[in-house]
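One structure is given here, and the rest of the page talks about it.
The other protein chains are all here in position, but one chain of the complex has been omitted.
Chains here go by letter, A, B and C, matching the order in which they are written, and residues are numbered from 1 within each.
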Amino acid sequence: MSSPISRRSPLGAIQSADTPPPDGQLVERPFLTHVNLRLDPGDTEARSAVHRVLGVQLPLTPNTTTAGDDLTAIWLGPDEWLLLAEPDASGSLAGELQTALAGHFASVIDISAGQTVIRLSGPSALDVLARSCALDLHPTDFPPGACAQTLLARAQALLIAVDGTPTFDIIVRRSFAPYVAAWLQDSAHPFGLSFPESNTA
Amino acid sequence: MQFYSLPNLIRRGLRGHRDWTPAWRKAEPKPAYDVIIVGAGGHGLATAYYLAKLHGVTNVAVLERGWLGGGNIGRNTAIVRSNYLWDASAHIYEFSLKLWEGLSQELNYNVMFSQRGLLNIAHSEQEVRDLARRVGANQLNGIDAELLSTDEISRLVPILNTSPDTRYPVLGGTLQRRGGVARHDAVAWGYARAADALGVDIIENCEVTGIRTANGRVTSLETTRGEIRAGAVGLVVAGNASVLASMAGIRLPIQSHPLQALVTEPLKPVFDPVVMSAAVHVYVHQTDRGELVLGAGIDAPVSYDLNGNFRIIEHVLAAVCELFPIFSRVRMLRQWAGTVDVCPDASPIISGTPIKGLYMNCGWGTGGFKATPGSGWVFAHTLAHQEPHPLNEPFALDRFTTGALIDEHGAAAVAH
Amino acid sequence: MLLIPCPWCGPREDDEFTFGGEADIPRPADPDALTDEQWADYLFMRDNRRGRHREQWCHTAGCRRWFIVERDTVTNEILGAGTYGGST
Partner (left out) sequence: MSQPFRLDRGGRIDRDTPIQFTFDGRPIDAYRGDTVASALLASGVTLVGRSFKYHRPRGIVSAGAEDPNAFVQLGHGARTLPNRLATVTAATPGLKVRHVNAWPTLEYDVMSAFGLVAPFIPAGFYYKTLMWPRRFWPLYEHFLRHAAGLGHAPDAPDPDRYDHVHAHCDVLVVGAGPAGLAAARAAAHTGARVILVDEQAEPGGSLLASRERVDDLPGPDWADAVTAELTAAPGVTLLPNTTAFGLYESNLVLLAERLLADQPDDAGSESGARVWRVLPKQIVLATGAHERPLLFANNDRPGVMLAGAISTYVHRYAVAPGSRAVLFTNNDAAYRTALDLTDAGVPVAAIADVRTDPDGDLPSEARAQGIPVHPGAVVRHAHGGRRVAAAELCSLDGAPLGAIECDLLGVSGGFAPALHLHAQASGPTEWDPTLAAFAPRPGNGIHPAGAVAGELELAATLRQGTQAGSAAAAAAGRSNGSEPEAPRANDSAQAPIQPYWLPPGNLARAKPQFVDLHEDVTLDDLRLSLREGFESIEHVKRYTTLGMGPDQGKLANPLATGVIAELLGRDPASVGTPRHRPAYSPVSLGAIAGRHIGPLADPVRVTPMQEWHEAAGARFENVGQWRRAWYYPQPGESMHDAVARECLAVRHRVGILDYSTLGKIEITGPDAGEFLDRVYTNAWKRLRPGRCRYGLMLGEDGMIFDDGVTARLDDQRYLMFTSTSNAAPVLAWLEQWLQTEWPDLRVYLTSVSEHWSNIALAGPRSREVLAAAGTDIPLARRAFPFMTFREGHVAGVLARVFRISFSGELSYEINVPADRARHVWEALVDAGRPFGITPYGTETMHVLRAEKGFIIVGQETDGSVTPDDVGLGRLLSRRKDFLGKRSLSRPDTRRLDRKKLIGLLSDDPAQVLPEGGAVVDIPGFERPLPMRGHVTSSYCSPTLGRSIALAMVSGGAGHGERFYVATLDDDRWLPARSCNPVFYDPEGARQHV
């Protein structure tokens, strides 16, 4: 019974071997590694242990991120972070952290399959998001490196300002991805933006 | 009391309507009353009327902080029905509905009670089950209730979107043909006029600032127009029950929330019955003026704020446009909020209190208007006999201690 | 529409939050020691104050933290906010 194990992203990207996400302004970035990390920020030992594994410090300032070469640490709460890494890191990353944090009151949980990333970029990105997002994403209030958990229309989402293009990564739970994608698609249409075929769920 | 009738209207019309007299006197507070009702809303005025009419208690004052009928009776969506789940609720609401059916004649005031039918629609299998359970219970309680199929619903309200392709298709519903709507302000005015005619003093702009007691018994009320002694006091102050009760050191199992409502521009008639959908928190009917009146869900946070909440309006109108696609181009005219006092079981408190002579009628949540006549009737009985009528016995304050709650969340119009 | 000041995320629109009711109602240490009246008071009775009101909120769609807000229930003006352990 060993047909090759195919993976399916919520927005329809199907691939057996991980490939880098296509360029574009409105695309899914499927199969990235998502690890949820909980620990007491006061436990400096634990934090440096994490630093040793990740190569970046955990952001302690609310709604900010710290980015390494192939990994971003995203603030989710005073004792909660999301680690977003390249696809192949899955499993290993969580494993290394668990080992590194042995003996500490901490929780490391791989939730890669539970959510996906939608990348929206281009000059009209702010206008598109303004259709579903109540936050002020103007660069003065939301510069690159900032992140925010909020609602897009009626779905929870995590927004990350990636660069000043502007480019945003939008992280949504798996079962809400088609809804959020449809909203973005509908909002982006007047600006001539849309998902590539493979992503229109 | 000047009798209202077409001949009188014409006779006085010929004289330019110059000799109509006030619907109720602007009474001055006397030093003492046998019974003081706090709150000149529908329930308070109805209580005073039935006290005078049925129990011969006429030395009664109704105190109102602002203008008569300025509370929830002046802000609600005027829906009348009795299809509640539990026996206790069913009995009091059905009793109330029977009073509604003769109210205009009883008060010689046309409250425009219109039994155009009330339709509850279900959007999920469990909702269908719950509605069926309610219909079953209603039928045993002698309340008219019919289970409707989606087809029957679309025949009854053709403009309702009953397509299976909508996000939450209509899977069925129930109809109470005797349900309907009434002209809410007229109810307050009609009771006020009739009570006044029986000698009840209605005192507006008279705010209660304190409740005095002696040896566990209420003795008098401090008001902005002086202290007034009272044999018995009935607090009927929707939206302020906790505040008044706290003056007597009583804590209530009540939280106050804003309830949103709105009205559209007037249209020629497009549909008849009241349509309610608990799942999407909508109830809508068309007034005699042609406006669509829509009720929405309640704000989650405790609040006494009466400025509308636009978010709730957005949600409700999205649901309305799904249910009634032709209303999408109709326009919202006015939006407002009322304060609903909600009990943990979404049922009211009509009860004595630890303080002798002090009675409360509160916690009606979204059910208050439809209960106005019945609530006044049983509360009058309770005040007159110093003990509850069987109809309101189950709605005692101590049910929250014993645990004998009457959970009507399912039957209440909106999710609490 | 309220702007709720999350102690961590700053002011956000109220639909990101869950209202948790009146604050400062600690769960009795030994419920069995209470009379039915005392238990009912903990369970159901509320101040439901008109004016200054201390209440619990959770930033459900955000950092998932519960915190305390002090608000005027008549004007809905936010008077302060604080974390558990912190103060308002």
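By definition in this document, a residue touches a chain if its C-beta (ideal position, glycine included) is under 8 Å from a C-beta of that chain, and two chains touch if they have at least 3 such contacts.
What you see is a predicted model; the values in this text were computed from it and never measured.
Shown chains touched by the missing chain?
Result for the missing chain's touching partners among shown chains: A, B, C.
Specify the residue from the set B:Ala186, B:Leu358 or B:Leu397 that touches the hidden chain.
B:Ala186
Using the touch definition from the top, which of B:Asn108, B:Ser154 or B:Ser246 touches the missing chain?
Checking each option in B:Asn108, B:Ser154 or B:Ser246, the one touching the absent chain turns out to be B:Asn108.
List the residues of subunit B that touch the chain left out of this view.
Touching the chain left out of view, subunit B contributes residues 4-6, 8-10, 13-14, 16-18, 20-26, 66-70, 74, 87, 90-91, 102, 104-105, 108-110, 112-116, 123-126, 129-137, 139-142, 146-147, 161, 166-168, 183, 185-186, 189-190, 204, 264-270, 286, 288-290, 305, 307-310, 313-315, 317-318, 320-322, 325-336, 344, 399, 401-405, 407, 409-410.
By the contact definition given up top, give the residues of subunit C that touch the hidden chain.
1-3, 18, 20, 26-28, 30-32, 34, 36, 39, 43, 56, 58, 60, 64-66, 75-76, 84-85
Please give every residue of subunit A in contact with the chain that is not shown.
Within subunit A, the residues that touch the unshown chain are 1-3, 5-10, 31, 36, 38, 79, 105-107, 109-115, 130-136, 138, 141, 153-155, 173-176, 178-179, 182-183, 186-187.
Please note the rule applied: only the chains that are shown with their structure count from here on.
I'd like to verify one number: the distance from the centre of subunit B to the centre of subunit C, where each centre is the average of its C-alpha atoms, in whole angstrom.
Measuring from centre to centre gives 29 Å for this pair.
Roughly how many whole angstrom separate the Cα centroids of subunit A and subunit B?
50
Under the definition above, what is the set of subunit C residues touching subunit B in their complex?
My answer: residues 1-2, 13-15, 18-19, 21-22, 36-37, 39-41, 43-50, 53, 55, 71, 73-76.
Per the contact definition, I'd like the list of subunit B residues that touch subunit C in the complex.
It comes out as residues 240, 242-243, 246, 251-256, 300-305, 309-311, 344, 400-402.
Over in the complex, which subunit C residues touch subunit A? Could you list them?
Those residues of subunit C that touch subunit A are 8-10, 12-13, 15-16, 61-65.
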